[in-house]
Structure formats: structure tokens, C-alpha cells
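Here the complex is missing a single protein chain, while all its other protein chains stay put.
And now, subunit A:
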Amino acid sequence: MASTPIDTTDGRREILRRMLTIRAFEETARDLFADGEIPGFVHLYIGEEAVGVGACSALEDRDYITSTHRGHGHSIAKGLDPKLMMAELLGSSEGYNNGKGGSMHIADVDANMLGANGIVGAGPPIATGAALTAAYHDTDDVALAFLGDGAVAQGQVHEAINLAATWDLPAIYVIENNQFGEGTAVDDQHNVENLSETAEAYNIPGFTVDGMDVTAVHEAVAEARERAADGDGPTLIEAETYRYRGHFEGDPQEYRTDEDVSEWREERDPIESFEERLLDRGDIDEDELQSMRETVDDEIEAAVDFARDADRPDPDEAYEDLFTEPAPEIDRFVGDLRADGRGGDHQ
């Protein structure tokens, strides 16, 4: 979404609507996966909505993001269409990636969303590169990388931030500390109190914010964006949040208890707390809120209908899209060469 102001009623309502859309999308994806309609792995964003929406609402449309395994939320926050996302999750050729990417790789380069990523820590170097393009062309675009707490241990993340810091690139790195790197607690993976402390090593600003508070995330990213666009280089932001679901759907989650989850869910849910704030301020009333929830649910239901009715890929498409032009080798191996009699003077 284009920089959505958090200091206007319309802006706050839009921010709430985005968070509700993510929650509804994810709950639906959870059910479709459980029913066997979605193949592969699904990593859900439930509980972390304030981070993606808080960050993207502080960006302009032309800004770039890179995402993580848990990319549905970032995609919706960036303004991607839930219909095309759901179609991708079901492997349709009408999905964002023509059915070649699935949940872990949703991307829309036209929207400057450079992909969810199946490799932990791979997004930050790519965001650094998009920030390099912005600096190279002297635009005031910025690039924001979402990364998980687990990714902070990856060498290429350090390399990416060091490069951006050294070259003063307009980049923002948002660590979503959801307390677990896959199935291991964050404290067992890092030796620092706050993951934002690592910013000191690059001599760039580093902040830890409440990732359950969309306002706090928005404000931190807005400030980082201003700094980046002014040519003052990157910022590292840690948003403390919590994932309500397992690392992946089907994860037995022996590393934590139901009580651990409900402690965050009941006390600090990012959507409920923001709803309460909007109700208190008079930005929205109960009826309008109910109506917003229903509209969102309808939109996700329509997305599922669209995805189920969408075209299935033609098997031949498996051999397309590797290069900008068809590679002769691929034709050779799929048999065209022999089938039409070329490829040597057989006796």
C-alpha cells in the first residue's frame, strides 16, 4: 500500500483493514492446507500482522521489499491481490507466479515485491541490491528487507547490512523477532539481549520496537525511510512479536505450550489492541467494525473461489520461464529434437 498515514482516521481504518485481511487470509490458508487443498509447506503470519502492515504503511508504492518464508502477510501489506495469492497457493497458472512458486515464493516485481524466500537470510542481500539501484539512479526509493530472528545468525545478512552501511544505501532491515527460529528459542540462537544491538557493529541506528503495536512499527519505519531517502543510510529495526502458529502448518510445537501462545494472544494481540484503540478514539464503531470484518471475509472467500476456478498449468509450462528465450537444451531433453528428426543422421 502507498504510504498510509497513521495519523488520519482513514489511514488508521485502512491499516486495520489490512491486518484483518492478513488474519482472514491466513486462517483460510490454514484450513485449506489442513484439508489438503494446498500442497507443500505453509508458514503462517498470524500474530505478526502489525509488523508487515506497520512497515509497509510507512513505505511508498515504489519502494521495494523482500520477504521471508512467512510472506503472505508482507504481500498483503504491500498491496498484493489476495485472489492472485490464493491462486498461487493452490498452484494455479493464474497465480502470481503462474503456479511455479507457491506459498514460499510469492512475488510481484511490478509491485516492487521481490519475493518471499525459502532460504533463511537470503532476502537482505537482495534488498541491498534494490537499494543499490535506487542509489545508482539517484531516486529517493528505498528497499526494506523483512527477516526473521533466525536469519540474524546467517552470514549473508551481516554481509548485506555491512555493504549497505558502507555505501550509505537507502535500505531498512526489519527483524521480525517472533521468538523462535524454526523450533529453537531466540535466546538459544543469539548471545545478545536485543537483536537490534548488532546495528552498533555497522555504525547504523538500531531500534527495538513493540512488534505487536502497529503504530510503533509504522513510526520506526517511517523514521528509517526518511533517513534512507535523505541519503543517511540504512537502519536496523527489531520488532518483537510472536507467531501463534507453528513454524509450518503441522509443526507439533513441542518447544512451547499452549499457555505460552495464549499469554501473547490474549494480552497483546495486534489486531484486537488496535481495534480497541480505534473504537476508543471514535475512528470506527462496533457496527462499522463488524461490517469491515465481513467485507474482509467476503474478499477472502472470493479469493478462494477464484483460486479454485482458476486455470491449472499446462504440464509443458514446467519447461518455460528459465530464461528470457527458450533454451535449446530444454527442447533437446524434452524430446522435441528427436521427435522432429533433427539431431544427427540416425541410421
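Please note the rule applied: a contact is a pair of C-beta atoms (placed from the backbone, for glycine too) under 8 Å apart; a residue touches a chain by one contact, two chains touch by 3 or more; residues count from 1.
In this section, contacts and distances are computed from a predicted model.
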From "2-oxoacid dehydrogenase E1 component subunit beta", "Thiamine pyrophosphate-dependent enzyme", "2-oxoglutarate synthase subunit KorA" or "ABC transmembrane type-1 domain-containing protein", the hidden chain's UniProt protein name: "2-oxoacid dehydrogenase E1 component subunit beta"
Listed residues A:61, A:272, A:285 or A:321, member touching the removed chain: A:321
Sole contact to the chain not displayed, among A:166, A:184 or A:257: A:166
Among A:155, A:252, A:282 or A:315, residue touching the chain not depicted: A:155
Hidden-chain contact residue, picked from the options A:57, A:112, A:215 or A:235: A:112
Interface with the undisplayed chain - residues on subunit A: 64, 66, 95-101, 105, 107-110, 112, 114-115, 117-119, 122, 124-134, 136-137, 143, 155-156, 158-160, 162-163, 166-167, 320-324, 327-329, 332, 337, 343-347
